[in-house]
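As you look at this complex, bear in mind that one protein chain is not there, while each of the others sits in place.
Which chain is which? They are A and B, in the order written, and residues in each are numbered from 1.
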Amino acid sequence: MSIYIDTDKCTGCKLCLNACPYGAIIIEDGKARFTEDCVMCGACVSFCKFEAIIQARPKKEAVDTSEYQGVWVIAETHDGKFAEVTVELLGEGRKLAEALDEELALLLVGHEVEPLVPAAAAYGADKVYLVEDEALKHYRTGPFVDVMTGLINKHKPEIVLIGATSMGRDLASRIAARIGAGLTADCTGLEIDPAERLLLQTRPAFGGNIMASILCRQARPQMATVRPRVMKKPALQEGRQAEVIRKQVSLNEKAILTKIVEVIREEGAEQVNLQDAEIIVSGGRGLRAPENFAMIRELAGVLGGAVGASRATVDAGWIPAYHQVGQTGKTVQPKLYIACGISGAVQHLAGMSSSDCIVAINSDPDAPIFDVATYGIVGDLFEVVPALTAALKNEFGHQ
Amino acid sequence: MNFIVCIKQVPDTTEVRIDPETNTLVREGVPSIINPFDENAIEAALQLKEKHGGKVMVITMGPPQAEKALREAVAMGADEAILISDRAFAGSDTLATSYTLAQAIRRIGDYDLILCGKQAFDGDTAQVGPGLAEQLGIPQVTYAIEAEIEDKGLRVKRLLEDRFEVVETRLPALITCVKQMNEPRHAGLKGVMKARKAEIPTWTAEDIQADTARCGLDGSPTNVVRIFTPERGREGERLEGECSEVVHTLIQRLREAKVL
Partner (left out) sequence: MDFAFTEEQQEIFAAVREFCDDVLKPRAQEVDEAGEYPWDNVRQLGKLDLMGIPAPEEYGGMGLGFLEWAVIGELLSGACTTTGAIYGAHMLAEYPIMHFGTDEQKQKFLAPLATGEKIGAFGLTEPDAGSDAGNVQTRAERDGDEYILNGSKLFISNGGDAELYVIIANADPSRGMRGLTAFIVEKGTPGFDFGKDEQKMAFKSLSNRELIFTDCRVPAANILHKEKGGFRVTMQTLAVGRIGMAVGAVGLAQAAYDAAVAYAQTRVQFDQPISGFQAIQFKLADMATDIECSRLLTYQAAWRKDEGLDFEKQAAMAKVFASEACSRVCNEAVQIHGGYGYTKEYAVERYFREAKLFEIVEGTSEIQRLVIANRLLKEAKLR
């Protein structure tokens, strides 16, 4: 990675000064120049109207992989708390760091996020790279990518893990594209390949029909986004300490191209976040008519669970899309998943087959859903579901 | 306003079956379709064009047969289509793909908004859109459920895990579209006829002045080293008998497993 200014093209217009998060550009003799603070984050490149800032990526074979050390986790925070996936990644990152005998660091970027440092340490981080700025209060692609790319370029981690959330996916591939790193999406398995000391990344592809294992041999760092709720949360080790490395940035709001105008939170029980539900009752085409989802809602209600749906029912307009479980919908991993009248198309299985316990109710004994079911009931769901609801009501009533 | 939609031809994974004998993917007879999220992107571009005027251009990087997907897009109403195809592009990962698309878009030159689907059905990475925006040095807005062009700026409502977020940014920009954004239109017969006759140029690596070291396998830092079928080895139990009996057994089992 290198970055330089083409002095023939530079007009000394100072536009790039505002764009630099690190205050690392100065004007000398009417031309821009990078100071030693420059971390080659690339934030300035697209701001130059004269194409005078040139960012060049090295050929991949030219990367000295031995320069890259350590495992990093990129933190995702909401309202002063870690997203679940960040904690899961600290646990997974710890294992990888130990396998490599290297350090685990957390890259913590936000506004007033310092209080999270002790928790990061307690979940396994050896170091915390801390960047705080008012402009980083809410996640926005531009400033987050600039700040993080700068730190990655400067400190050269060997591995970077990011949650495969909407934020993580938005962020990771932009960083990877800027620095020419290899990035594997939505991993469900990570391990260190003992022979090559490389990160072996496993992920589902083709709607979960196949698994692919992926290596990144030359480019660095090796980056992966990791599917939430797949990795186990580590135990909290109270009293564990982490070294804090604070990086100052000065972000100019004017240079940030994206403004968040409004945040709308969904309300009401209907909007249950499926991914957080411990119990999900899902309905499929076997329900025959939209009004029969009432049966599914009732069973879910008794169990204190959320309502899921197959793609067919969503496509038919029986139920809003945010209920959809599957490849094009949500991936869930509840403790209990009850599939009612769902045949189990691969696209559905891809979204729920890693649930702890699966109950399938279907009239077709050959339905593929039975292949993944812990308990399979071949029968008429119009009989079984109400009977189950009634029995559970009775059961819970006696407690 | 010039709109560029990047699409991908994918196998219809809903039609994919596993061969129970060999435990491998049966790809034979699986139809190829436009990636469903990309259809939302096409629809979004067509709607914006209807409102603001301009041109919708659709591009895809893929093998020669991907031309069919482009014709389908023309049938829906796209004005022009370009196939980006070269043996040098084979084996591209998302980084190489976004580089290649960026080179093609540089050749097209004039554009205001680039639209992509949220992710592809087969790969599910969601990485090409942001990667492309980065290569072009333009802002990105992912997971768009609404997009409006106002005073030469862009206002987008994003669909996130538990909330919507409304953001504004400048043009040119890139958005990735979610399924809930719209209902992709069906091709009318005039569109079908137009698509049959449409001239669809193929651009090679040379045409887009691509550095072949950054394309295809050579330009892809990630390499797939193993493909395998996931274990579906859950030994399930069939519960049989009268309805009330079955329900009783099920509750018992769930209690034993401490699920309830």
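Here is the rule we go by: a residue touches a chain if its C-beta (ideal position, glycine included) is under 8 Å from a C-beta of that chain, and two chains touch if they have at least 3 such contacts.
The model shown is predicted, which means the values in this text are computed figures rather than measured ones.
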Selected residue (touches chain absent from view) among B:H52, B:R170 or B:R196: B:R196
From B:V5, B:V56 or B:A75, residue that would touch the chain that is not displayed: B:A75
Contacting the left-out chain in the complete assembly, out of B:G188, B:P201 or B:G241: B:G188
Sites on subunit B contacted by the missing partner chain, in the whole complex: 75, 185-193, 196
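Following the convention adopted for this analysis, only the chains that are shown with their structure count from here on.
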Cα-centroid distance, subunit A relative to subunit B, in whole angstrom: 19
In the complex, subunit B residues that touch subunit A: 11, 13-14, 16-18, 25, 36, 93-95, 98, 121-135, 137-143, 155, 158, 160-170, 179-180, 213, 220-230, 232, 234, 236-240, 243-244, 246-248, 250-251, 253-254, 257, 259-260
Parts of subunit A lying in touch with subunit B, wherever the complex brings them together: 45-46, 59-60, 140-142, 145, 165-167, 169-174, 176-178, 180-186, 200, 204-219, 257-266, 273, 275, 303, 311, 321-322, 327-328, 335-336, 345-347, 353, 356-360, 370-379, 383-384, 387-388, 391-392, 395
